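A protein chain is absent from this complex, but the other protein chains hold their places.
Chain IDs A and B follow the sequence of writing; residue 1 opens each chain.
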Amino acid sequence: MKIKIKGIAVISVVVAGALLLAGCASGGTSGGSSSSGSSTFNEAVDGVVNPSTVQGGTLKLLSSTDCDSWDPARTYYGWCWNMQRIFTRSLIGYKTVNGTTPVLAPDLATTMGTHNADFTKWTYTLKSGLKWSDGKPITTMDVKYGIERLFAQDVINGGPSSYFLATIAHPANYAGPYKDGDLSSIQTTSDTITFNLSTPYSDFNYLMAMSAASPVPYKTEGGTGFVGANYTKHPMASGPYEIQSYTPNQSITFVRNKYWKQSTDTIRHPLASKIVLTIDSSAADIDSKLKAGTYDARADNSIGTTLQQQILTQPALKKYADNPTTAFTRYFSIAPSVIPNVYCREAIFYATNKAALVQAFGGTTAGTAAGSMTPPTIAGHSDTANMYPDGANNTGNIKAAKAALVKCGKPTGFSTKLAYNTPSETGPKVFSAMQTALARVGITVTAAPAATASYYSTYIGSPANIKNQGLGIAVAAWGADFPTGYGFWNSIANGASIIPTGNTDYPSLNDPTVNKILDAAPAGKATDADFRTLDDAVMKQAVYLPILFGKSLYYRNPRLTNVTSDNALAFGLYDFVNVGVGGK
Amino acid sequence: MSLPKGELEVVGESEQVALDSSEQGPRSIAGRSLWAIAWRRLRRNKAALVSGVIIIILVIVAVFAGVLTNLYGHSYLTQHNTAPNSLLDPATNMPLGAFGGISSTHWLGVTPVLGQDILSMLMFGARSSLIIASLSTALSLLLGVSLGLIAGYFRGWADTVISRTMDVLLSFPTLLLSISLITVVSFITTSLLVRFCVIIFVLGFFGFPYIGRIVRGQVLSIREKEFVDAARSLGASNGWIMAKEIIPNVIGPILVYTTLTIPNYMLGEAGLSYLGVGLNPPTASWGQMLSDAGNYFQIDPMYLFLPGLAIFISVMAFNIFGDGLRDALDPKSTR
Partner (left out) sequence: MVRFIIVRVLGAIVVVWIVSVVTFLIFQLGPTLTHTSPVYYYVGKIPPTAEGLKLLTDRFGFNLPLYAQYWHFLSGILFGQSITDGVSAPIPCPSPCFGYSFRQNELVGNMLLQAAPVSISLAAGAAILWLIGGVTVGTISALRPGSVIDRIGMTGSLAAVSLPIFFTGPILLLIFEYQLGWLPDVAYAPISQDPLQWLKSMILPWIALAFLFAALYARLTRSNMLETMGEDYIRTARAKGLSQRTVVLKHGLRAALTPIVTIFGIDVGTLIGTTVITETVFNLRGLGFLSIQSIQNEDLPVIMGVTIVAAVALVIANLIVDILYAVIDPRVTV
């Protein structure tokens, strides 16, 4: 679950696949003209805006918060994964990040991983001539060490460690390299590295494309004083930029890493000579700076309400904006432990007013009403699937809802609670919209706001808490950490992943059809059609009520060149590593 | 510090003293004639009278919010956000029309995003505000008067314990503790009733030492007066003396304090709601409206302006009235 900051928390998984846009386009020769070429609304979503090869200049970015961590192993914010792309590399990377089909490519490795027949053993060969920003060579031990760190959960926390812990074979009590030394299931030679897994995992290349899988200098890490938890203050660079200075909660400056060579990197084509990210906690302030052109783009989120309104009403501004589809679905988890009768749950499905909910989340630029769970970037997506038709304008189907209530034996409705996280700009509005919609058929909803900090881990992430507090409906969002059907579904729908705390299968869905497909998938035995079947099977249980497929609105300074959306890692934010500023 | 004032933090040590300073010396003898004089003085103070009328209107609105919004024809829970009944610009989610969608049907316009009627939301906000302010004031009075009375009348160890406790409470970073307490309670239950109770508790409890100190000081000096001695020498019990001799003489300052505390707690509730630890939807609250309006204030300033004005007028009315009451009860007053 990559996390999108604003709004609902999200656990989103990102996919990795970036499209390739950048690769081809920027490498190509578009004549090096710099800025102020023509530009149209949404141009960066599937294409490249202002292709250019002009080098130099400073790219000035803004964000409202600092990254959760700059340690590649400890970050889970989508935008920070996008920032990691600037200075860290991993065995595999995303060659194409925009459009709807992200594409993987070897990055530090010479080729994609090779695997045995049952996907339990994966081998990669390291390119030669790779160097850290201090000039030392990047070795296979560094790659191995980077992965081993993920096991030290008392030190390295906050990133997507659980994928690695669940797949890589390890002794039961292995607590990482700091306490328990090296892990024997990862074997290295001078240029190869082999991972022995405890379970088949056909999507392993996607794990290797996460920044969490990037190398960390063996034992020395970031140098004296920058080991373990403190690596975040001075992470070493393997990518085209290195950190020149970093003041937490204020700013971070990247300059070019002279030891990085274009010849070893087919994914990144850096143009700017410097990238500065400034943290400004006022969204209104960020909006006015972007509009004034003193900064180039917002790095962490959709633009604020004010600029959004100006963009949508002024064509002169709108042509510099993009509204990409992001790879996450906002939904309600409807808990069978609280509402056991499937017809009562169906009544909620029919009575829901998705049009109003889309409004509550920020309107048409925030997403489009969803009829099923699978978002457009994931296998099994269907534009037309909708098991619970909710009227022409997605405002709900009152007749069907009332019929379902009769079947449930509660023709006059029932009461339940709706959980949402707070403080949040959208949470209370989503509640109000839902309350109004369900009141139309006699279903009464009361608010259950809970602090964001523990909402996902111990509030709705605890099946017992959902049951005890009677949280029939819970606001949630999910995006895959990597863009495959398995990556999207396994954590939220596999009965085997239900855990007492920190659960991500909020309604505790445990359905044999679903489990069977998800259990077969890691062995490479699930087709796109299987995932469509899976989606239908999930919807039939009436526990996942999809609201919308998310979209975000971004604004780029007219001077920017080579701009494309990063839908793979970062909800369509711009792929900053490849962006140029026309040399200035 | 108590929670009051616009910035909750602005608590009023200064205000406290301002209040004390006008309270010098009990008006022992006056008895009933004092009230008559006070009422005559108050009637002459036009600003206070106007404020009194505003307060009465506010109370009526709060009590009859349901009836009034029915007459007006719009519940604040109704959302005008989807076609064909939308009052919002479909692209931007902002109210259509000038000044936040003010029209002959929606007299003060509608909110962005959900399109809820602002006037009826303000009316229900008045109800939340007054319920919390009056109940927490009642709690402060209950604790402050009884403890102040005990401390001042019996002195000795009771006074020491109570006074020290009040001193400690006055040195608490009350706001931080209040936010923490409310946050923690919300892990355990989301019940609206509990939320109301916790807010009333933190406002009322952390605020009681102010009234406690005033009452104690008054009682300390009154108990030395001749008429108390006289009663005592005639064999009156402590209870009788407190009820018949002491309390009537501290009612004046308590009344003034009450009028000035209510607006402080109104601001307190609004501030907590603004910070997201006060009332949550669907309960209407002025502070919560201001908090939400902060997201759109550049585009829809009316949405910010209206609840702000509601708070301003209500709080100002209580303050002016309390001020007038103090002057009226003050024998030294020239009015």
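Operating definition for what follows: contacts are C-beta pairs under 8 Å (C-beta built on N, C-alpha and C of every residue); 3 or more make two chains touch, one makes a residue touch a chain.
Given the structure is predicted, the values throughout are model-derived calculations rather than measurements.
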| item | value |
| --- | --- |
| Absent-chain contact - pick from B:V184, B:C197 or B:A230 | B:V184 |
| Touch with the omitted chain, as defined above, among A:T40, A:S128, A:Q153 or A:T412 | A:Q153 |
| Among A:D191, A:D285 or A:D383, the residue in touch with the chain that has been omitted | A:D285 |
| Touching residues on subunit A - with respect to the absent chain | 3, 9, 68-69, 76, 152-155, 157-162, 165, 172-173, 175, 178, 225, 227-230, 232, 248-249, 278, 280-282, 284-285, 288-289, 292, 423, 451-454, 456-458, 461-462, 465, 501-502 |
| Touching residues on subunit B - with respect to the absent chain | 1, 5-15, 17-18, 21-22, 47, 164, 167-168, 171-173, 175-177, 179-181, 183-184, 187-188, 263, 267, 270-271, 274-276, 287, 290-291, 293-294, 297-298, 301, 304-305, 307-308, 311-312, 315-316, 319-320, 323, 334 |
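We take it that only the chains that are shown with their structure count from here on.
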| item | value |
| --- | --- |
| Subunit A and subunit B, separation of their C-alpha mean positions in angstrom | 46 |
| Sites on subunit B touched by subunit A in the complex | 77-79, 81-83, 88, 90-94, 113-114, 116, 183, 186-187, 189-190, 192, 276, 280-282, 288, 292, 295-299 |
| Interface residues, subunit A side, partner subunit B - complex | 284, 305-306, 308-309, 312-313, 353, 355-356, 359-360, 362-365, 393, 395, 417, 422-423, 425, 428-429, 431-433, 435-436, 446-451, 454, 459, 469 |
